[in-house]
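Heads up, one of the protein chains got dropped from this complex, but the rest are sitting where they should.
All chains are identified by letter, namely A and B, in their written order; residue positions are counted from 1 within each chain.
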Amino acid sequence: MSAPSSSTADSGRKASWGVDRSVVILLIASIVVLAGAALESPGVLSVNYLLQQLQIASIVGILATGAMLVILLGQIDLSVPLTITGTAILATSLAGSGNPTLAFIAIPAGLAGGLLIGAVNGLGVAIFRIPAMVWTLAVNAMLLGITVFYTSGAKPAGAPPPLMVFLARERTLGIPNAFLLWLVVGALVLFMLRRTVFGNYIYALGQSPRALFLAGAPVERIIVGVFALAGLLSSLGGLLLVGYANQAYQGMGDSYLMPVIAAVVLGGTSIFGGSGNYSGTFMGAIFITLLASVLSLMQVPDALRQMVFGAIILAMLLIDRARRAP
Amino acid sequence: MTETGSSRSGRFKVPRVVISAVLLAILFALYISIQPRGFSTYVLTIWSNQGLLLALAAIAQFFVVLVRGIDLSVGPMIALTNVVASYLISGSPAQVALGVVLVMVVGIGCGLLNGLAVVVGRIPPIVATLALGSLYSGVALLLRPTPGGAIDETLSDALTYDVYGVPTALIALAIVLILVAIPLRRSRFGMSLYAIGSSRDASVMTGIRVPQMTLAAYSLGGFFAALAGLYVSMLTLTGDPNIGPSYTLNSIAAVVIGGVALSGGVGSPLGAALGAFILKTISALMFFSNLPPLAQPFFEGAILAIAIVLGSLGMLRVRSRLERFL
Partner (left out) sequence: MTSLVEFSAVSKSYGGIPALTDVSLTIEAGAVHAILGENGAGKSTLMKLLAGVITPNGGTIKVDGIERQFATPRDATALGIVCMFQELSLMPHLTVRDNLLLGDGGPMLRLIGGAAVKAVRASLDSVGGSHIGLSALVSELPLADRQLVEIAKAIHRRPRLLILDEATAALTAERVETVFAVIRKLRDEGCAILFISHRMYEIDAVADRVSVFRNGRHVETFAAGTRNRDEMIGLMVGQPLTELFPPRVAAPAKGVVPLLSGRGLSWERGLDGVNFDVRPGEIIGLGGLDGQGQQYLMHAVFGVLKGVQGTLTLDGKPLGGVTPRRAKAPGVDIALVPEDRKTEGLILDMSIGQNLSLAALSRKPYGLTNAAGPADAAIARLTERLEIKLKSLDDPVKTLSGGNQQKVVLAKWLALSPRCLLLMDPTRGIDVRTKAQIYRLLQELAGEGLAIILQSTDYEELIHLCHRIYVFYRGRVVREMSGDEVTPDALIAAALNAHSNTAST
């Protein structure tokens, strides 16, 4: 007997033509946003502009991948902002230290930092059973304290690791390297979710932790593992941001929490956990990036942009509820 | 006859509020001993003012946590009402009075909106209040991009000084606690809030109007957040859209320290207020200790985290692992 397919947790969400419904909606929405913006400034339809959006979307997408994994568990990670900032500052100060050994380990150290932060998040949730939103918020506050202390409140010194600059800014055969990296990360996560026992456990845990525990699965380890993986992906996104902006700075992660959650929720992942497709998150990240970019083209202040993301999340959840309750 | 007495007796337990009060007394004594000015009305007044501010935020959080919710928009609501106050609370006494009323209306409105999203929209409280919180802080930023505005100084003086050596803040807190505690413990309305947090199903079966009561709890949360926003205005005499973030986490930590169960149905406003004063006393202690100023944000974050972990230690005492997965 072949193993049952693992897509059934979200079977109700497939449209009749076999493509995830939210992907189609997001695709249409992206085209509408672009077309609307093109009426104002035709430049948005240039290949260069679009490729640049893809570059930024890749960073948002990698961050959203981590957020999606946590949301699949029915949890949430509010420490994303300072995981980004903290690991970015760590990596730039190592890379800019002038010591070749330290510079060499800048990227591994940054990623390890993310893994560690995620593991701390997961341990609080799995072992102490602290609600994830409270615990990750507290971890975020501690990380803020650490970065403030480390940078003495000033602009952090250091330089971006050259590899991150290459990944975040350069193109290969005309395609942004960041996008290629996102494709690799996405493929790995997709494989994990669809084809591995761990991936099946993630969906099952989001659906019913009680039943999974009684089925003899290592529930605590799964929670810690997912949070650690999410931390790793957040730090990878943070390092890409360092490469993209050529620096790390205090507060660089703050404006990413809402859009990242919005991308995941828009992509059809249930905020209650246990169902969601990676293709949805993928399109969600692209749509959110386009929307943010068009809003900033129209010179909408940042405050208003955050509001838009908040409103999108609410609207999506309300629509989702209307669809589920006949 | 073997059953007799088994339900009435049981080990004597020290009430949680008493533990919190003793802890606060010890911390306060410690604070006075290292505070260079020693004990004086001035020192007591500053301490009470800071404590009252967080206590109001904690009571706001308390009402929502009581019905098994969580409010991540406490900070944004405080920021928004503070900004609104900076426009409205000045001029003639009548104008000031009207301003106060309007600020409270804004707070109750925000709380009600949170409640509607949770009760009618059936969005999980974390996400609903996170997204709506981003709306509230967005509005605050749009209203007043940088700190400014004016607050009636007569009112401010009346609320932030002392009466015959007793800080007005403490008197105000006492009045608030009495006004809240009596209906909460001695009316069916207050008991219903505890009932909903304790068991939603049983509350429905008992005939409690769960949706309406939950809305009331969220609105009360908004009301107390507005009181906190108002009091910020009294202390700072300006409107600042950026004061929000720390209050959200601090209010959660305060209720946890004060013995309010994040799982709902347990705790008191007095406990929440004590938790707030404990937190404030700890940060005051740090201010006057020899810690480097830049290290303080980290220690504040760490203390919050430790408080939350300690508050969750009960989970480790749970004897049936199944109870962790409800």
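Note that in this section contacts are C-beta pairs under 8 Å (C-beta built on N, C-alpha and C of every residue); 3 or more make two chains touch, one makes a residue touch a chain.
Predicted, not measured: the structure shown is a model, and the values here were computed from it.
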**Study point:** Among B:138, B:197 or B:297, the residue in touch with the chain that has been omitted
**Key:** B:197
Study note, to complete from the structure: Missing-chain contact among A:41, A:99 or A:196 belongs to A:196
Point to revise | Residue numbers in subunit A that touch the chain omitted from display | key: 1-6, 8-9, 11, 194-201, 203-204, 207-208, 210-218, 274-275
Point to revise | Those residues of subunit B which, in the complete complex, touch the missing chain | key: 1-8, 10, 182-183, 186-189, 191-192, 194-195, 197-199, 201-209, 261, 265-266, 318-322
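Please note the rule applied: only the chains that are shown with their structure count from here on.
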Exercise for review: Could you please state the distance in Å, as a whole number, between where the Cα atoms of subunit A are centred and where those of subunit B are centred?
Suggested key: 32
Review point. Which positions of subunit A touch subunit B when the two form their complex?
Key: 76, 78, 124, 127-131, 133-135, 137-139, 141-146, 148-149, 152-153, 209-210, 213-214, 219, 258, 261, 265, 271-272, 301-304, 306-307, 309-311, 313-314, 317-318, 321
**Study point:** Sites on subunit B touched by subunit A in the complex
**Key:** 70, 72, 117, 121-124, 126-128, 130-135, 137-139, 141-142, 145, 241, 246, 248-249, 252-253, 256, 262, 292, 294-302, 304-305, 308-309, 312-313, 315-316, 321-322, 324-326
